[in-house]
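A single protein chain has been removed from this complex, and every other one stays in its place.
Read from first to last, the chains carry the letters A and B; within each, the first residue is number 1.
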Amino acid sequence: MPRRSSAISRKEIKHIAWLAKVDLTKKEEEFFTKQLNQILNYFRKIDEVDTKGAPPTYHVVELTNVLRPDEVKPSKPSKVIQNVPESKSGYVKAPRII
Amino acid sequence: MAVDDLKVKIGLEVHCQLTSLKTKLFCSCSADYRGDKPNTHVCPVCIGIPGTLPVVNEKAVNFAVMVASALNSKISERMVFFRKNYFYPDMPKNFQISQYDKAGGIPISVGGFLTLDGGRRVMIRRIQLEEDPGKLSYEGTIETSRYTLVDYNRAGVALVEVVTEPDLESPREARIFLEKLRSQLEHLGVFDGSLEGSMRCDANISLAEGRRVEVKNISSFKEVERALNFEVTRQGTLVGKGIRVGMETRHWDEVRRITVTLRVKEEEQDYRYFPEPDLMPIQITEEYVSKLRASMPELPESRRQRFIETYGISGQNADVLIDNKALADFFEKCVELKTNPQEASNWIVGDLIAYLHAAGIELSESKITPKHLTRILQMIDDGTISIKIAKLVLEEMMKTGATPEEIVERKGLRRISDTTYLADLVNKIFRENTQAVSDAVRDEKAVNYLVGQLMKATQGKADPELANKLIRDKLAELSK
Partner (left out) sequence: MPKLEELPAVELSSRIRRGEIKAEEYVHKVLDRIRKVERKIHAYITVMDEEALKKAGEIDRKVRSGSNVGRLCGVAVAVKDNLCTEGVRTTCCSRMLENFIPPYDAAVVERIRQEDAVLVGKTNMDEFAMGSSTEYSYFKPTRNPWNLDRVPGGSSGGSAAAVAAGEAALALGSDTGGSIRCPASFCSVVGLKPTYGLVSRYGLVAYANSLEQIGPFAESVEDCALLLSCVAGHDPNDSTSLNKPKEDYVSFLQNDVRGLRIGVPKQFFGDGTDRTVDRAVWNAVKRLEQLGATYEEISLKSLDYALAAYYIVAMSEASSNLARYDGLRYGLRKPDRSRDWSAAFSENRSAGFGAEVKRRIILGTYALSAGYYSQYYLKAQQIRTLIRRDFDEAFKRFDVVAGPTMPILPFKIGEKIRDPLEMYMCDVDTVPANLAGLPALSVPCGFHNGLPIGLQLMAAPSREDLLLRVGYTYEQNMKHSFLKPKI
């Protein structure tokens, strides 16, 4: 498999920031481009390792079929929404879609 | 090139709420939210309060396996949940716990099919279990609203998503597919398709091997045909003008009946799927599947066969009944009440359905009961009312829920068999229609006209045979 360059461009960082919904200032973009490339470069270390035959460990515990019965447990909805910054008639008010 | 000649390919992603579950998929909130005030069916888990964790509803897994079974899909031995990461105001965590079939993901099942009338199979790509997002509403339209209102009551409700291959060839076929799917799922007892929003779908549609357009926010199988017809026309127009159809996501606006571009910039959406770290895999053994299968209710195909073989009703009637579980159940109840199955099925498939369609309602929204229909048929049999009157009574019954007796009494609809009374009327009619009377000697049509007048005079309540006889007897008498 061809080795992908680890260098992450400023353009890519902008796109990632859009995907992750985190606005970056121009200064942050510049700053991060340098730092993130440094870090990614360090991450490239893992390319050296032969992981053939090693399945990924997604969970370190070996539990399966952790399930709960279909029984209603009361909750206090008014408490749950007490941190909502903006609401209208019981709805959570969000910015416009388009 | 005419729009009709352009080959249409439609694939559906159908989201069916498991409305028969008491709680949501990952928390113990009541899932029965319809009609309640916004944000009253929420708990820290389903609204995504920091620190909360999901726990899988056991029954949801059972239901999902049953659905997969009913759709002939290959059930996975081991099933895992994945995170689908994207931001949207209806997403409490800005990721959806769902399933995936790549990168190590294992949904409930893969493959499968649903057979349409005539034997054509629509192939299924995969079936997965996932959580419903919240519901958005607007002040005005999605485009003009200054803000968005979010209700998380629905967030976390269990959904089974059925993804088809792009095998559907027309908007109409898409609707039929959804109706059949609905019937299957209702027969399984996992969901009630008459509940608002219980079955929603996104469609992928392309014309003439062009780019795929995704249409979201199709909220019922009634809307799917409209939405897709609109798209076929819209895309066809573009193709006709030589304009390339853009690969995009569009939103179906039910009110204005148009699709609207949702994603303005064609920024690539990247869901960054990865296994849900907070949930453990679920092993699905053959034993468990067999046990579930054995306890599954009767599916449409078997029920159809049974209707034909046991009750002797026509294949056509059986088809119609099976496509709507509520009607099939209604029919069986009538049979239980000793109604003649063929008659019952004819009335249901004919007048009853016609009324429902005209009124635009589901059976559950009408006021008729199997007992009522049975009674009507009995009253026809014992001569209390004529078939024509019976149709009126049926309609009234569906509207008001009154018993047939009540309606007949209240409106005075009894079949009139009083010969004396009718004879008097006949005399009156003969006096008032002298021309017809003289014509009647030669012309059969005039005879029918006179009979018709008698029926009219009795608001259709006269016994038609008797009416006929009396008219003809009188004519015979006069010609003497």
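By definition in this document, a residue touches a chain if its C-beta (ideal position, glycine included) is under 8 Å from a C-beta of that chain, and two chains touch if they have at least 3 such contacts.
Model, not experiment: these values are computed from the prediction.
Contact with the omitted chain, checked across B:59, B:93, B:125 or B:200, is made by B:93. Within the set B:30, B:128, B:148 or B:194, the residue that contacts the chain not displayed is B:148. Counting over the whole complex, chain A has residues 4, 8, 12-13, 16-24, 28, 32, 35-36, 38-40, 42-43, 45-49, 51, 54-61, 63, 66, 68, 76, 79-86, 92, 94-98 touching the chain that is not drawn.
Seen across the whole complex, the unshown chain contacts chain B at 44, 47-56, 83, 85, 87-89, 92-95, 103-104, 146-148, 150, 152, 270, 272, 274, 277-280.
Rule of thumb we're sticking to: only the chains that are shown with their structure count from here on.
Here chain A touches chain B in the complex through residues 15, 18-19, 21, 56, 58-59, 61, 63-73, 75, 77, 80-81, 88-98, going by the rule given at the top. For chain B in complex with chain A, the touching residues are 21-23, 28-30, 37-44, 47, 49, 55-61, 78, 80, 87, 89, 94, 104, 136-138, 142-143, 145-152, 262, 264, 267, 270, 272, 275, 277, 279-283.
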